[in-house]
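Only one protein chain is missing; all other protein chains are in place.
The letters A and B name the chains in turn, as written, and every chain counts its residues from 1.
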Amino acid sequence: MNPFYHVGRFTVMVGRIFNKPESSTMYWKELLRQMNQIGVESVPIIAMVAMFIGAVTAIQFAYQIQDFLVPLYYVGFIVRDSMIIEMAPTVSCMILAGKVGSNIASELGNMRITSQIDAMEIMGINTPGYLLGTKIIAALITIPALIVVAAFVGIIGGMLATVLSDISTLQEYERGLRAFFVPFNVRLMLTKGVVFSLLLTTVSCYQGYHVEGGAIEIGQASTRAVVLSNILILIADYFIAFTLLK
Amino acid sequence: MIEVKDLKKSFDDKAILKGISTSFEAGKTNLIIGTSGSGKTVFVKCLVGLLTPTSGSISYDGIEFTSLSQREKKEIRTKIGMLFQGSALFDSMTVEENVMFPLNMFSKMTSKEKVERVNFCLERVNLVGANKKYPAEISGGMMKRVGIARAIVLNPKYLFCDEPNSGLDPKTALVIDELLSDITHEYNMTTIINTHDMNSVMGMGEKIVFLHQGYKEWEGNRHELLESDNETLYDFIFASEFLKELRKGAGKSIKLGK
Partner (left out) sequence: MRDMLARPENLYMYWKELLRQMNGIGVGSLIIVGVISLFVGAVTALQFAYQMGTTFFPDYLIGFIVRDTMIIELAPTLSGLVLAGKVGSNMASELGTMRISEQIDALEIMGVNPNGYLVMPKIIAAIFIVPPLIVLAAMLGIYGGYWAAENYGISPANYQKGLLYLFDPFNVVIMTVKSVIFAFLIASVACYQGFYVKGGALDIGRASTRAVVYGSILVIFFDYIVALVLT
């Protein structure tokens, strides 16, 4: 189908989110449920992945620089900056595109094909607001927080790998952590977090909300949600880097 | 009372409804029948506003529905209850939470009143003791009952049912039919049921609208149904040779209804 059709339908969907909630308590409850599902339940996977990413970054940087006269404390510096600037926001959001994105798309898709969304519409509920708005806001609040956690855990992972693989001493690594710190990088990380979470939830909501057909179509929608989110996240990553790092 | 005038609906170039006019009275069970693909589901979806008709008018007790704004439509929708084919229970909520959902969204009741109302509705559909179960844990017939309880919890004036009997055994189907019929008369609702189950038609059809290829082919009550000499209707009702034989044997004196 032609792209204008999707752009139009997407705009209508987003436009309908902004409506007065029928009952603020019910919206609030749904928001909390979503924050739990998107945020709290993703903590283990994000932490585990960040731990290993930090470790891998340390090991591989040490391997890459072994032929140079680079001081060893640079490992801490590189792990910290790579985690904050790139690995924590981007890799976490790619993982979340897989977990949260496919979850949202298949949950909404299932609600669509079993008429649960129609049932809410009949009751007079603004389904984009109640079902999609709460998910998007929940993601905007929890995902940046998850990314901060990822950055911390990643730096710890790098530290463990550095010490356990005898790359350098703990003191050297800590010295690297404190070297050349630019507070602006943290802002960069949070900007990425907000943009990426917006991208991945709206795309997945769009895919799930408009499913037609049956179980096969739900599966396809959830795959499309993951693929499109990943592509958009990396394109946005480049443009953020390009505009903010100039 | 719901009045429909010259309702048309087409998708792209394909016309599904080709001009239907009829009316559904309050306190009666109105049945829409027809073969698969006759436009029944599209017709009902247009009535409740899930689809926007291409042309024609639908009025709820004199209020023209199709030209209303989203907000005014919402107002009318809180007076509509609907039972979906697959029950459409929210699977992240328990039975009790499902029935309470419209109350939480739209009523100003205290939580004690809400619980009482929910229990009343669940008792009305003869479903006791399943309050804390999830939809995945109960049978199809029970899910239909929960669906009915949820549809009537806000005291609707209009009740729509999309194939209430699909996927149920004949005995459970009969119980659901009786329940719908009783509720309609008790609360003086305008009930519209979309079905192709001949048992329901004979059992509770106070007004029957027969759709065929996008047109209203015939309308009347269940007593008039067998008297009709409409060929298409005859083919639909007596789809099996067995029934045709039976009808020949019994002449036109088959006793109908209760």
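Convention: a contact is a pair of C-beta atoms (placed from the backbone, for glycine too) under 8 Å apart; a residue touches a chain by one contact, two chains touch by 3 or more.
Just so it is clear, the structure is predicted and the values come from calculations on it, not from any experiment.
Student: Of the listed residues A:Ile17, A:Ile38 or A:Ile53, which contacts the missing chain in the full complex?
Tutor: A:Ile53
Student: For the chain left out of this view, which of A:Val43, A:Ile113 or A:Ala145 touches it?
Tutor: Once the missing chain is taken into account, the touching residue is A:Ile113.
Student: Could you list which residues of chain A touch the chain missing from the display?
Tutor: So the residues of chain A touching the unseen chain are 45, 48-49, 52-53, 55-57, 59-60, 63-64, 67, 78, 81-82, 85-86, 90-91, 94-95, 97-99, 102-103, 105-107, 109-110, 113-114, 165, 180, 182, 214-216, 218-220, 222-223, 226-227, 230-231, 234-235, 237-238, 241-242, 245.
In the analysis below, only the chains that are shown with their structure count from here on.
Student: If you average the CA atoms of chain A and of chain B, how many Å lie between those two points?
Tutor: That pair's centroid distance is 44 Å.
Student: Which residues of chain B touch chain A in their complex?
Tutor: By the definition above, chain B touches chain A via 48, 50, 73-75, 77-78, 80-82, 84-86, 88-92, 101-102, 104-106, 154, 160.
Student: In the complex of these two chains, what residues of chain A are touching chain B?
Tutor: Where chain A meets chain B, its residues are 22-23, 25-26, 33, 110-111, 114-116, 118-119, 121-125.
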